[in-house]
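Below you will find the structure I want to go over with you.
For this depiction, one protein chain was excluded, whereas all remaining protein chains were kept in their positions.
Coming up: chain A.
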Amino acid sequence: MQLRRQPLSAPRPGDTRPAAQRLAVPLLLLLALQGAAASGEPEDSGWLQDAEPSSRLLSQAARAALHFFNFRAASPSALQVLASVLDGRAWVNQKKEYKFDLVFTTEFYRAEEGEKRLGTCSAQVFFRNDKPRPAVNVTCTQLIKKERRQEEDYQLYKLMKQLKSPLNAVRIPDSHGYIAPSLRPIWNLAFLGSSYVMWQKTTPFLHYFMSQISSVKQWKTNDDAIDFDYTVLLHEFSTQEIIPCRIHLVWYPGKPLKVKYHCQERQTPEEGSGTEEGSAVALTELSNF
């Protein structure tokens, strides 16, 4: 059995740390008041460090950071997913806001069997009550060189340009988990757009995975950019809800991603009242970073 890095809190094969002492929600409070930490908070807001943050909480924060990273990188051929959290510290204040300092490993999202390259990221993640989305500061090691990434993005772009508007009714993946090779670039691009949405929606209590593209409304490539309008089904933990989100993105290799979205929230129980719409429309245009 090869040596692998053990994540911080969760027992894994080989780990002998007893789990019994770990409490997920009531925090063991250290009275050493941490100052602003790396997130740049100058004032003392009563941050108390959680001495034993649960691996679930740390993973959630790491995923939020990674969603943000993927969105900012805007590169559908270089999407990364969380491998494991190596080190994590958590603080909470009286307002029940959370701060995290994390180091975690990542691997490529692309389903390349056998290619298990691991990258490393460090991130600070800040969940505030008054802001809908977590503030993220994240740096990752390069999994592939910039030139190669740009080249692969461009190849992907060329493939997408050739796709005729085909996709009117196909669910991706299908019920058997199958994605046709010709549809893979679409899946990757959809994941990129969804990363923005998942970053926006993640809280210390809710996190997301992309389940399926349930429909494609539009796939245009007349100008240079790819104009993609689709509905994606996000799986929400810990509520187990499936949230349909309509996403409209515009992508060109090397340029920041433009995206807006609208997610449908859960139905209310009264008969005939229809769906309650969660209006979370955001139009984002970023300058070059």
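Keep in mind that, in the parts below, a contact is a pair of C-beta atoms (placed from the backbone, for glycine too) under 8 Å apart; a residue touches a chain by one contact, two chains touch by 3 or more; residues count from 1.
Following the convention adopted for this analysis, contacts and distances are computed from a predicted model.
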| item | value |
| --- | --- |
| Chain left out of the displayed complex - its UniProt protein name, from "MICOS complex subunit MIC10", "GATOR2 complex protein WDR24", "Auxin-responsive protein" or "Peptidase M14 domain-containing protein" | "Peptidase M14 domain-containing protein" |
| Residue touching the undisplayed chain, where the options are A:D87, A:D174 or A:D224 | A:D174 |
| Listed residues A:W91, A:Y109, A:Y157 or A:Y261, member touching the removed chain | A:Y109 |
| In chain A, positions touching the absent partner | 1, 4, 7, 10-13, 18-20, 22-26, 54-56, 81, 109, 111, 166-178, 180, 183, 209, 211-212, 215, 233, 235, 237-242, 266-272 |
